[in-house]
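Sharing a structure here in structure tokens format.
Up next is chain A:
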Amino acid sequence: MMKALIERLEQKFRISEVVRQRNDELFMTAAKEEAVSLVTYLKEYEGFTHLVLLTAVDWLEAGRFQLTYLLNNNAVKADAGIRVYLDRERPEMESIHHLWKQAATYQRELKEMFGIGFPGSPRVDEPFILEGWRDIPPYRRDFDTKKYSEKTYFPRPGRKTYDPEEYMKKQLYPEE
Partner candidate 1 sequence: MTKKDLDKRKVTGPDGEKFEVDPLRDYFCQERPRVHDPARRIWEGFLNWARSESLWILGYGTGCGAIEMRPLMTPRFTPNKHRIQWRPTPWQSNVPSSAAICPSRPQARGPGSYEQMQGPKYVVALGSCTINGGMYWDSYNTINRLDKYLPVDVYITGCMPRPESLLAGFEKLKTLIREGRGEGQNLYAKHFDEYKANQKKIIRDWDMPDYNW
Partner candidate 2 sequence: MGFEPVKILYALISLFLIFNVGMLISGITRKIGARVGRRHGIRFYQPYIDLVKNYALRSNVSHGVMFYLGPVFRLTGGIGVYLFIPVIYGSEYFSNFSFAGDMVLVLYFIFFGTLGMALGAGEGGHPYSAIGIGRGLAQVTAAEIPLVIAFLGVAIQYQSLSVTEIVAAQQGGMMQWTMVTNPLITLVGLIAFLGTMSRSPFDVVMAPQEIPIGPPTEFHSTFLGVLQTNRAIFPMAKTVLFVNLFFGGAANWGVLVLKVFIVYMTSVVVGVVFPRFRVDQSIRWFYKYALILGIIALFVTSLIIR
């Protein structure tokens, strides 16, 4: 089933990096400009009618974001994940809120947590989870949550730990 699907998709779209993670789970990379039409095609013609999730992965080293659309086909009980790579400098993607209502929520979250823009998505610029956030979007890899926490909140003072290795050196053979 999956094999036939991949063949059909390969005829119509430019997809690459196809991974069959399980018998019922498939991941593929789509070109950015084709992604929405691929998703639409899967929804309308291949029965992938349920949007499981839409999320992003920050590949900081490669300088790009990965968007993942995960679709589920309840008739044949299979999942298809579509990866799309976005430039990390100016991340922006077409919205899919017209296909699924809940997509708008996902896109709001992505905008807030990753700073990925979805022009035209409803309420996309409203804060979703955070409130009065002024730092860089927190889910980006270059945001250091520990440092932020230490700076903003008040860790209780008085903690001190010793490294067994160094402590033993100090105790047993300090001169060397």
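Selection criteria: all candidates are chains of the complex that A comes from, given by their letters.
Observations on the structure shown:
Quick note on the criterion: contacts are C-beta pairs under 8 Å (C-beta built on N, C-alpha and C of every residue); 3 or more make two chains touch, one makes a residue touch a chain; residues count from 1.
Here the structure is a predicted model, which means the values were calculated and not measured.
The contact partner of chain A in this complex, picked from the candidates 1 or 2, is 1.
If you check the complex, the residues on chain A that touch candidate 1 are 127, 130-135, 138, 143, 145-146, 148-150, 152-156.
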